[in-house]
Structures are given as structure tokens and as C-alpha cells.
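Only a single protein chain was left out; the remaining protein chains are all shown in position.
Chain IDs A and B follow the sequence of writing; residue 1 opens each chain.
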Amino acid sequence: MASNVLVVFEKPIYLSFEPVDPHLFATALGVADTPLEISLLLRDSAVNYAVRKQQVSLKILGQEIMEANTSPGNVLSFMLEHGAKIRVVSQHMEVRGIHVDDVIDGVEVIDEREIARLVREHDSVIVW
Amino acid sequence: MLQEEAEDGILTKKVRKVAIVISTGSYMREAPTTVLRLAEKLLERDIEVNIWAFEEAVTLTNREQVEHSEPPSLRKVIGDKHAYVGKFIDQLLRAGLHTSKLDWVTCILCAQERGVEHHQMNGVIVGTLGDLWKFVRSADQVIAIPAYR
Partner (left out) sequence: MARYLIVASRDMTEYSNGPSLSDLSENLRTEGADVFFFLIENGVLSARKDSREAIRLSELSGPGIRVMADDVSCRARGIDRLHPGIALSSMDELADAISEGFGNIYWY
């Protein structure tokens, strides 16, 4: 029986006609609606999910495709409010020009070497 | 091949027809959104657009797509429901009636594999691999979106 789960995001998905990356909202549902302790690890290009001021909006033929007016950042904040821990890998941020100041409040910036500890400490790992 | 045209005695090249090949479905990939964005802009410029949908892209035009309600606990952050891709393809096909022409062809083999051959929306043609190469042969520009992983 797993009680704590590490959910790993590697590749960000934007503007796919879902309100956000379906893996993000599936994870958010686990955080909000289940007794599981869910932690997120943002690595590789998915470190971008932790960036402030993501404005996901697009019109095709004059109509907005993103009706919910949300963003991955909003969903991360929602999960933080519901007790999730969210970590982002500093080396993967650095290579993409993302500074610590760019990161949403409450998201913890960690060293890449800590990934091994996280894998050890959780009962299950889901890599999306 | 670009066609050369004389305008006021000066030879200029004109793009009249663009073929777009796409192999990915939506909801987990942004590529179909990009194709719709680009098709809209090319049609506005009186350019004929031929889209050839391969593999998972044949599901983009499945007419059975519907809006669904989002889980109650997430509505605060992701809203009540969201738009589906087929609605925008349908509207682009209709826009093509009044601007330049848009043809949307889905690969019959891929549609049969996925059980969507008889579920394609109006205006979409279920075609063959031969149509792909006819599109490529007749296009001034070919854009092939890779289905990378």
C-alpha cells in the first residue's frame, strides 16, 4: 500500500485544448480528493511549470480556446494550498535561464542530487 | 515547387498551396493547435491548405467529441468544461468555404485501426497514402510536423 507518492514531470504541455496538461490535473485530483501524500518533482523542461506569470491564452477564428483562463502555475498553487510539496531542480532551471526569483512562492528549489533521496523516501513513483 | 508570376514585368514567386502533414492527436500535444493557428493565417492570405492527418491525428476529426464536465473539486482552478479540438477544425473547414480552400484528409488505414473511419466529421475526407504524395507533389510548400516523443 502506497501512502506517499512522488509524481515526476519531465515535459510541459501547453495549449493542447485541455485546460492544463492532463497529467497536472490528474495529479491535482489526487492531491485534493485522496488521502495520499503527493509530492511533485519538476525536472528537465517541466521546470517551466514553476515559473510565475504563465498566461495561457489563444484565439482561433476569434474564439478563445482556453476557456478556463488557468495555467500550470495556477494548478501548482492550488496543489500547494492543498498540502502538496513541489520541488524543482535548480540545474535544469539554470540551463533554461530560469532564476530562483522567477519561481512561484512555495515551490522548493532543490539540487539534482536530491532526486535520489526523493525516490528512496516515497512508496511509489509516477513519471508522466 | 514555387510558381513564378510576372507582376508589372517583375518575376515574383507566389505560394498558392501549402501541404501540412500531422501525425499527432491533441490533448497531450500542442502540434495540432499550431496547425490550426497556421492554417487560419494561411487561409486569410488566400493560400490553399491541404492537411493530411496520419496516425493519432485521425482522432482530431472524430465527430463524437463532446464537452464534458470537469471534476467538482478542480472546477475552481480548471473551470467547468473546456473546448474540444474538433469544434475548431469544423469551423476552419467552414471558413474555407468563404476564403481559400481547406482540404482535411485522414489516412484510412490509421482511421480503421482506431475505429474512427465512420466517425469522421462532415467535410473531412477519408483518403489514402496516395493522397499524401499527391498533396506533396502539388504543394508549393510542404510542412511536416514530426511525431517526436
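Keep this in mind: a residue touches a chain if its C-beta (ideal position, glycine included) is under 8 Å from a C-beta of that chain, and two chains touch if they have at least 3 such contacts.
Note that the coordinates shown come from a computational prediction; the quantities given were computed from them, not determined experimentally.
S.K.: Using the contact definition given at the top, list the shown chains touched by the missing chain.
M.R.: If we consider the entire complex, the absent chain touches A, B.
S.K.: With the full complex in mind, choose from B:A31, B:V85, B:A111 or B:V126 the residue touching the hidden chain.
M.R.: Per the contact definition at the top, the residue touching the missing chain is B:A31.
S.K.: Of the listed residues B:E44, B:E67 or B:D80, which contacts the missing chain in the full complex?
M.R.: B:E44
S.K.: Just the residue numbers, please: which parts of chain B touch the chain that's not shown?
M.R.: Contact residues on chain B toward the absent chain are 2, 13-15, 18, 30-31, 34, 37-38, 41-42, 44-45, 47, 140-146, 148.
S.K.: Across the whole complex, list the residues on chain A that are touched by the chain not included here.
M.R.: 11-12, 14-15, 44-45, 48, 51-58, 71, 73, 95-98, 102
Going forward, only the chains that are shown with their structure count from here on.
S.K.: Between chain A and chain B, what's the gap in Å when you average each chain's C-alpha atoms?
M.R.: 30
S.K.: Per the contact definition, I'd like the list of chain B residues that touch chain A in the complex.
M.R.: Touching chain A from chain B are residues 26-30, 32-33, 36-37, 40, 70-71, 73-74, 76-85, 88, 91-92, 95.
S.K.: Quick one: which bits of chain A touch chain B in the complex? Just the residue numbers, please.
M.R.: 13-22, 25, 28-29, 32-33, 58, 60-61, 63, 65-70, 74-75, 78
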